[in-house]
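Have a look at this one before I ask anything.
For this view, one protein chain was removed and the others were kept in their places.
Take a look at subunit A:
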């Protein structure tokens, strides 16, 4: 069959299809129940047009229609609802429990330098100066000085909301970097974990030694439960991606990377959620000086228990099919 005959014979079908997919705009598409049959027909026509060497314009037109149909047929539900959030959290918990090894590595990479540098700074506060500039040290010192009316980073004329914005931008950024750095064979994630561990250790050691523990620890304990856990989890997710590149197993490296990233991103769902909670707490709860220290410490401890229970002991996701 020549091209013109082919075209005039099937043009009505193509036209009908074109109207249903509305030029590839998924939002305007109106499909009837015959759409799958139409689509299969069209695929058939495309294959024939190619095989019979019809003109490029015709093949191109059919290819474009098939693409639009393909996008309609293989579209997934994207609406963001409560159901989706619950599902994402369940996926997070399940993946987390499978990623135990990465998690342990991430915890060690974060905690060991924090403990070592922390005790070093505690016994010799000059260590802090070799890790931070004097201006930075002075800054941190003034932030947690018990004489301050309000603790935490400087907030003269600013409100809690500013700090909320700041924590969101800064702290969530750290966690995202810990994940993204994983693609460089995991080195980026390891670096972010080590760096933040060392920094936290230095600050904690220095402030404890300076006698500011009663302002520093009540401040960090509350949001730290969410924030530190989330940073460690992000680092674990990054290392998961990095390890897939180092040891791809029976897959090609690119394929192993893709599979690992698809898993690791589920860890990021939970991490993002926790970081959001952390930023909220850090801005509106941790910095308050009205509340007694005992209350803040015990609520903080409660948060830690809650986070650990949620991550490792809760039954969320158990009743669902495995992802």
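By our rule, a residue touches a chain if its C-beta (ideal position, glycine included) is under 8 Å from a C-beta of that chain, and two chains touch if they have at least 3 such contacts; residues count from 1.
The criterion applied here is as follows: contacts and distances are computed from a predicted model.
Engineer: Given the choices "Acyl carrier protein", "4Fe-4S ferredoxin-type domain-containing protein", "RDD domain-containing protein" or "Nitrile hydratase subunit beta", state the protein name listed in UniProt for the chain not shown.
Structural biologist: "RDD domain-containing protein"
Engineer: Mind listing the subunit A residues that contact the chain we can't see here?
Structural biologist: 1-6, 24-26, 39-40, 43-44, 46-47, 50, 53-58, 60-61, 63-64, 66-67, 70-71, 74-76, 78, 157-166, 168-169, 172-173, 176-177, 179-181, 183-184, 188, 241, 254, 257-258, 261-262, 265-266, 268
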